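One chain of protein is taken out of this complex; the other chains stay put.
Moving on to chain A:
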Amino acid sequence: MGGVTRTPTNLTQGSATKGGIGESTLRPDGTLKVTGEFAYSSDMWHEDMLWGYTLRSPHAHAEIRSIDTSAALAQAGVHAVLTYDDLPTEVKNYGLEIQDTPVLAHGRVRHHGEPVAIVAADHPETARRAAEKIRVDYAPLPVVHDEATATAEDAPLLHPGRDDHHAGHVPHPNVVHRQPIVRGDVEAARARADVIVSGEYEVGMQDQAFLGPESGLAVPAEDGGVDLYVATQWLHSDLRQIAPVLGLPEEKVRMTLSGVGGAFGGREDLSMQIHGCLLALRTGKPVKIVYNRFESFFGHVHRHPAKLWYEHGATRDGRITHMKCRIVLDGGAYASASPAVVGNASSLSVGPYVIDDVEIEAVALYTNNPPCGAMRGFGAVQACFAYESQMDKLAAELGMDAVELRRLNAMSQGTIMPTGQEVDSPAPVAELLRRVKALPLPPEKQWESGDTAGTSVDVRALPGGLSNTTHGEGVVRGVGYAVGIKNVGFSEGFDDYSTARVRLSVVGGEPVAMVHTAMAEVGQGGVTVHAQIARTELGVTHVTIHPADTRVGSAGSTSASRQTYVTGGAVKHTCEAVREKVLELGRAKLGTYHPAWATAELLLEGGKVVTDGGEVLAGIADVLEDEVVDIELEWRHRPTEAFDLRTGQGQGHVQYSFAAHRAVVEVDTELGLVKVIELACAQDVGKALNPQSVVGQIQGGTTQGLGLAVMEEIVVDTDGKVRNPSFTDYLIPTILDTPTIPVDVLELADPNAPYGLRGMGEAPTLSSTPAVVSAIRAATGLALRRVPVRPEHLTGT
């Protein structure tokens, strides 16, 4: 395997192959999804299968005094009813980082919707009715619902006797993790400030609102193991958590990815996986579990709601002197990804700005609210809303243009982050702002038709839309800007590798590559990109993508904007090894026929081995003949390190990603309704491997950010109960709420990344929200410290 790790010296490999990187090749799943033929995990069927159902807690916090399953078990058609007492091993908890989440509640429920018992029956309705017959005797306990109730002296402890690795450094046992970052001398810098602005900001609980609910099918196997087909974000992380609870070695839990209908972080934690396997192993029958929409709102973690306090100072000429902030994230009942969200929120709290003197603190709480964890933007979203709100406030205080203030303080390549880490690849923050600002503004009053009588309006172009609330009355336009910074990949010393297996063989006289990874295709287009990489690196036309499963090594999570970078990097790396092997075979078999085999730089192009001068030496098929090259390799990005627990210093992040937005909104100032007219985005992606997918990601992220700005929130009462677990009352943007989204893609290569690419799926979700709110502020003159902005906030009602 000589030469496997070398950096390719020629940069022309693949440039002559159609369907390689840089082209907008079509998604293999695209047409199927549009025509409704794509098989999602909820569509799976197995002869003789049972249906699982989960009984969930109606209380946010209660002692479980007893559970009586006899009436449920007695119901015809019921095959199993399992509670905590039925768990087969000593491992009864799971968790991404901290194993604090019970598979089934034991003695206590800590949040509304926590799983208490599971049922398998021959019909989903039978399972549901049987679950209703399970009698659980609950004794409600006082509810911890915010920082004050969580850290009070006599606060009930969510997890008494914690022994996780954050337990030792947190100020209170109901604090999951605390990360301070201090750099420079804030007091001295503060003394230099001509103006100081501070503000308290709040971000509501957003949901991923993926359209395909949690679902999977567990099939018991003859060897005592189980085959699990499931929609998830990271097969191997699931496997690591599932197998110990089942008491099975990992090789006996064989997982295959089934059709995933969106994820956005919400599938990083387990949902039905262990429950389905437990029921399948208990009954000896295949068990399918599909959450309905109501249950789905309880079946996955949400975005951390946050309270953020910020102070910025600046000199009269607009140079930011210092920043202080405190970020409190509500992690809910279980840790999930809270520690990593704290790491992101703190280390990115300064935004894409040069500020040398900072005092930062971020904490995540344990409360009896719904558990919160990964969601697109992951801690950076909350911080971005606050620091960008502060930028507008600071600009107003200075009497400066808000974009000019941002550009004046924008970071660039070489900037040192508050963590002490240098930004060592392009950071075109000022340029992104310049680009969105330079765009022409959309025309005014687009609702007016050509009709000069002025009586005819197109209400679809107005706030309220078809609800016909205004024909222009009370409508004021506003324009706002924002820019954000997101890290790419898993940070803080995590061994964030991916594995790819690539097989090259001759089928029907043609060389065909097969790419096999465990990457979860959740809609991001990874399978498209893998085929493009294989074409580019191997010079073949035909690439097949093997289903993602655990028969190959881990691909890491489809999150943190990392898959194209890391699993894409692994595919590239493995293809390079396959290419070397092909050339090695060629030299051995055919080297004597042409001196160039030994002397020239060789490429694989158009199914052939060619010299860098373009001379064809042989067909790949002729080199391979009956041989199959089949290589599986791991690939790692450069390592990171943990942040110091006291100072926050450390080379914590892999790469940064930047996007800027300009929002143009029209607000019905009397009714408090908002229509976003245009939401322009400029983003640097390093290299667009599939330009159409890149634009799609930017538009999707932008729209998700718009949702947080004006409508998306899970409303939780102070008693910890979720009030709107449905798409009737948890509103996500419709096409009439989605504005025109002009996208400007920059490609400034990161020399550290494969093809120079920059992970790009999350950045557009950050700045979208504060840009929209900034525009609403411009239209209304209101301070607006909380998202989502509600009509009540805009009308003072």
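Basically, a contact is a pair of C-beta atoms (placed from the backbone, for glycine too) under 8 Å apart; a residue touches a chain by one contact, two chains touch by 3 or more; residues count from 1.
Just so we're on the same page, contacts and distances are computed from a predicted model.
**Q** Write down which listed name, "Probable inorganic carbon transporter subunit DabB", "Monovalent cation/H+ antiporter subunit D", "FAD binding domain-containing protein" or "ATP synthase subunit c", is the UniProt protein name of the chain that is not shown.
**A** Going by its UniProt entry, the chain not pictured is "FAD binding domain-containing protein".
**Q** Which of A:F294, A:W309 or A:F494 touches the chain that is not shown?
**A** Checking each option in A:F294, A:W309 or A:F494, the one touching the absent chain turns out to be A:F294.
**Q** Based on the whole complex, identify which of A:A231, A:L671 or A:A753 touches the chain you can't see.
**A** A:L671
**Q** Please identify which residue in A:A139, A:I416, A:A598 or A:V715 touches the non-displayed chain.
**A** Of the candidates A:A139, A:I416, A:A598 or A:V715, A:V715 is in touch with the missing chain.
**Q** Among A:E47, A:D154, A:D626 or A:E792, exactly one should touch the missing chain; which is it?
**A** A:E792
**Q** Of the residues A:E473, A:D495 or A:E615, I need the one that contacts the missing chain.
**A** Final answer for the missing-chain contact: A:E473.
**Q** What is the set of chain A residues that contact the non-displayed chain in the whole complex?
**A** 128, 292, 294, 455-460, 463-471, 473-474, 670-673, 675, 710-711, 715, 723-724, 726, 728-729, 731, 733-737, 790-792, 795, 797
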